[in-house]
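Before anything else, here's the structure in question.
With one protein chain withheld, the remaining protein chains of the complex are depicted in position.
Moving on to chain A:
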Amino acid sequence: MSTPILFVIVGKNEPLFEAEIDTTGASAGNDLSTRQNYFVLHSSLDLVEKSSWTTNNMYLRVVDKVNHQQVSTFLTAGNVKFMLLHGGKGEEVVKNFFNEVYGYFVKLSMNPFYKYDTPIASKAFDARVRAAARAYLS
């Protein structure tokens, strides 16, 4: 069984965007595993802060591992965190995915109706991220 992929964008104080992407095509995982995934992701936030001081790169690679699940992180220039929970994808693949999403994120923040560091309600952004996830991660 392949692990579902969970992608969140975390701002300064709160999560801005969440997407659970199921690569198997079946309906999203049950409630318990979903919650557990969120827990894993958010608990690795501290590790993100820590590892952000160790490198100059925006892409922090895998910051945390729990069982067979890994948390990859990308830090934007504005210190917004892209975090991806996955079951061991290639580093380059994840990096490409992050770069793609970063592009969409920059476009989104150029939208005068989007206030920076607030939850993202845009349906177009959601659709783009999901499409990118399907393209890169499945």
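What we mean here is this: a residue touches a chain if its C-beta (ideal position, glycine included) is under 8 Å from a C-beta of that chain, and two chains touch if they have at least 3 such contacts; residues count from 1.
Quick note on the criterion: contacts and distances are computed from a predicted model.
Asks: What protein name does the UniProt record of the undisplayed chain give, "E2 ubiquitin-conjugating enzyme", "SURP motif domain-containing protein", "Multifunctional methyltransferase subunit TRM112-like protein" or "Trafficking protein particle complex subunit"?
Replies: Protein name of the absent chain (UniProt record): "Trafficking protein particle complex subunit".
Asks: For the chain that's not shown, point to the residue among A:His42, A:Arg61 or A:Lys107 touching it.
Replies: Hidden-chain contact among the options goes to A:Lys107.
Asks: For review purposes, identify every residue of chain A that touches the missing chain, sorted by number.
Replies: Against the left-out chain, chain A lists 107-108, 110-114, 121-124.
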